[in-house]
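Only one structure is covered here, and it is reproduced in the block below.
Only one protein chain is missing; all other protein chains are in place.
And now, subunit A:
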Amino acid sequence: MNIEIEKYNNYQVIKLYGEVDLSNSRSIKLDIIKLIKSKNNIIVDFTHLQYIDSSGMASLVEAFNEAKENDTEFHIVGANGSPLQVLQLTRLNTVFNLADSVEVVGNNG
C-alpha cells in the first residue's frame, strides 16, 4: 500500500495505490481526517487502487462524516475494478460523491 498526497486547485488529493485492508485502513483514515480538520477539501483517488476491504470502506465513511461536520467537500474519483464492485455491493456508491477523475471534480469545485 502506498499513499500520495498532493494539491490540485482547491483540493487535497489522496492517491491510494495497491491494497487497503485491516493492516493500513486506520492510518489512512487518520491521515485524511487530519487534512479535513485543517479545513481542506478532499478528493480520494481510487484510480490505482487494486483492492479495498470493509475496514477501508468504513474508514472512508468516517472520514466523509468528518468532512460533513467540518463543512468541507469529500469526493471519491476513479473507482474501477474490485473497489468499484465493493462500492456497489455495499451500496456506498449511493452515499459517497463519486466522479471519474480528479480533473472532473478539481476543475469544477
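Keep this in mind: contacts are C-beta pairs under 8 Å (C-beta built on N, C-alpha and C of every residue); 3 or more make two chains touch, one makes a residue touch a chain; residues count from 1.
Just so we're on the same page, contacts and distances are computed from a predicted model.
Matching "Ferredoxin-like protein", "Imidazole glycerol phosphate synthase subunit HisH", "Sulfate transport system ATP-binding protein" or "ABC transporter" against the UniProt entry of the left-out chain gives the name "ABC transporter". Panel shows subunit A; residues 21-22, 25-26, 29, 51, 53-55, 57-59, 61-62, 82, 85-86, 88-92 of it touch the chain omitted from the view.
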